[in-house]
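Pasting a structure below so you can have a look.
Missing here: one protein chain of the complex. Every other protein chain is in place.
As written, the chain order gives the labels A and B, with residue 1 at the start of each chain.
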Amino acid sequence: MLYRESGQFKKTYSADMQVFPLREDRVGIAIILFIAAVVIPLTGSNFFISTVMIPFLVFALAAMGLNIVTGYTGLISLGTGAFMGVGAYACYKLTTYFPGVPIVIWILASGIFSAAIGALFGLPSLRIKGFYLAVATLAAQFFLEWCFVRIPWLFNYNASGAIEVPTRWIAGVPVTGPTATPMTRYYVILGIVVLMTWVASNILHGRIGRSFMAVRDMDIAAELMGIRLLPTKLLAFAMSSFYCGVAGATMMFLWYGGGEASDAFNINQSFIILFMVIIGGLGSLIGCFFGAALLHIIPVMLKFGLPAIGIPLAGATAEHINHLLVGGLIILFLIVEPHGLARLWQITKQKLRTWPFPY
Amino acid sequence: MVQNSTISPGDTLLKVDHVSLRFGGVKAITDVSFDIRKGEIRAIIGPNGAGKTSMLNVINGFYHPQDGTITYKGATRAKMKPYVAASQGIARTFQNVALFKGMSTLDNIMVGRTLKMKSSFFWQIFRHGPAMTEEIAHRRMVEEIIDFLEIEHIRKVPVGKLPYGLQKRVELGRALAMEPELLLLDEPMAGMNLEEKEDMCRFILDVKEQYGTTIALIEHDMGVVMDLSDRVVVLEYGRKIADGTPDEVKANQAVIDAYLGVAH
Partner (left out) sequence: MLYNVLIDPFVQMGAAPDLFVQTIWEGLVAGVLYALIALGFVLIFKASGVFNFAQGMMVVFAALTLVGLHEKGVPAWIAVLLTLGVMAILAIAVERIVLRPLVNQPDIILFMATFGLTFIIIGLGEFIFGGEPKQMIATELGLPQGTMRFDILGGKVIIQKIDVAAAVIASLMIAALALFFQYTRIGRALRAVADSHKAALSVGISLNQIWAIVWFAAGIVALITGIMWGARSDVSFALQVIALKALPVLILGGFTSIPGAIVGGLIIGIGEKLAEFYWGPLVGGGIENWVAYVIALVFLMVRPQGLFGDKIIERI
């Protein structure tokens, strides 16, 4: 009863083709944006914002990237971590050489570099598919990881061997670096994520998104309809890596503030983002947010939540239990609902159409 | 809807010349030649394993023959490329419905319009603007097809959920969306009951009459073949054993022995 579409008739095609054709959905999105932009900054503690919200947004962005190539186009990529790294290092070098340019521009521009590298490593996808392609993306992952460590120019020859994030300002307010407050960083990331989600939604709802899904579902038929496979797959890789690159740049500059990059962009990270996409829902933008939320909350709960309510857990043990839970969740979801949380959400909305009168 | 080409009805639209296709040691097609005239319905029949689907795949460019040439719209090629076939107006349906199971009916048919959609990546980023205008124009065209095939009620349904007969109809719609000059149908009526078959026959005839599309049709139901087609090619074990009007072929002894059998 709450979620009714009756009475909402579409008189034009453009009305029918809106991303959120139902009024209830539009209201929902408005509420979410309001909560994100106003409520959380007002009520959330700095700790909450820096440990929960900012990473959540970063992961959601990375998940979007992976979802584009794996969920929408059906090309398995295990190189997500590495592509994120490319973005981070690209941003670092760009802002080192041109410190006057606003950092947000460099964060977005760094995506172009990871897009190029992503497309390069996506070239094999014309001849290989499925798990073979996954192994090819591992080549990207390990090679790029090696580059991050062995090419000192990338980290400006720092003694630490890692990116040391410089302080950058927007309108006089420090946005990156040690003096930037969580609030400022939160707003910048929120802006970036909202913008990029809007763009992704536009592209995926149009001709390009349909081409991606056609290639995923039946590439032979797609080819025989005139969709050129290689350019489409390369575009998928490029677009996906763009998003991963920007996610990596935001991770370094707006979340970590510099640190052991070898941890942040390794194969483990690739797996975690893949899990977020699987659990959230392959082929669903909103699923990226669900997946990122769930898979980020668990370790946070284990590390901070349980001790807060009196159950002490050693750091290492929390890691182990995290592994167990995540692995178990994956298997559970694949068995019960392979389309992930996004499908569960759809089903909930379906039920809301008739609640409280199920018959 | 009829494409402007220098080929008029009755002329040869497609010619297959001495085509042979092998997979390792298996000879799928051996030295087969026939032609398809513009505006006709050409049936390709024969027992299972005769090479009928392989023949369509060769015309499409999915398989590349070892020998022989394909002449389409006057241009002769040793092998067809899928993209060339599609952009030159060859569309097809498949024996085992090859729909995009993750998308709705509407989206599936919209994919058929992809070749005709020209808005650039840049405008796609914003969606509103030139990209939207183009999308609406194509949507209009797709709705005509949906109307024509009477599938309005399942527009938004994910095709995986549709019954088999409706899936085949959606597949036909997707092929039609390409505004093809040559439509290749691979057993479009397989697995349908009488009513569905009649509907499909009606649609095929309407496609020929309304849009002037040339149709090549693989079909096992002899009644359908006799009623619908203008000319028939009969294949057996990869070779052509008869070629002519339905009546000629029906009376051909070789065809009767291989395929039709006699009335008891």
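Of note:
Everything below uses one rule, namely that a contact is a pair of C-beta atoms (placed from the backbone, for glycine too) under 8 Å apart; a residue touches a chain by one contact, two chains touch by 3 or more.
Given the structure is predicted, the values throughout are model-derived calculations rather than measurements.
Contact with the chain not shown here comes from a single listed residue; of A:Ala37, A:Ala116, A:Ala139 or A:Ile170, that residue is A:Ala139.
In the complete complex, the residue from A:Val149, A:Val173, A:Leu195 or A:Ile347 that touches the missing chain is A:Val149. When the omitted chain is restored, the residue from B:Val58, B:Ala98, B:Met117 or B:Met178 that touches it is B:Ala98.
Interface residues of subunit A with the unshown chain, by the touch rule above, are 76, 124, 127-128, 130-132, 135-136, 138-139, 142-143, 145-146, 149-150, 220-221, 267, 271, 274-275, 278, 316-317, 319-331, 334-335, 338.
As a working rule, only the chains that are shown with their structure count from here on.
Inter-chain spacing, taken between the CA centroids of subunit A and subunit B, is 41 Å. Residue ranges on subunit A touching subunit B, taken from their complex, read 13-14, 17, 199, 201-203, 205-208, 210-211, 213-214, 216-218, 220-228, 235, 283.
Residues of subunit B that touch subunit A in their complex: 60-62, 82-83, 85-87, 91-92, 94, 98-103, 107, 110-112, 114-115, 117, 119, 121, 124-127, 131-132, 135-136, 139-140, 143, 174, 178.
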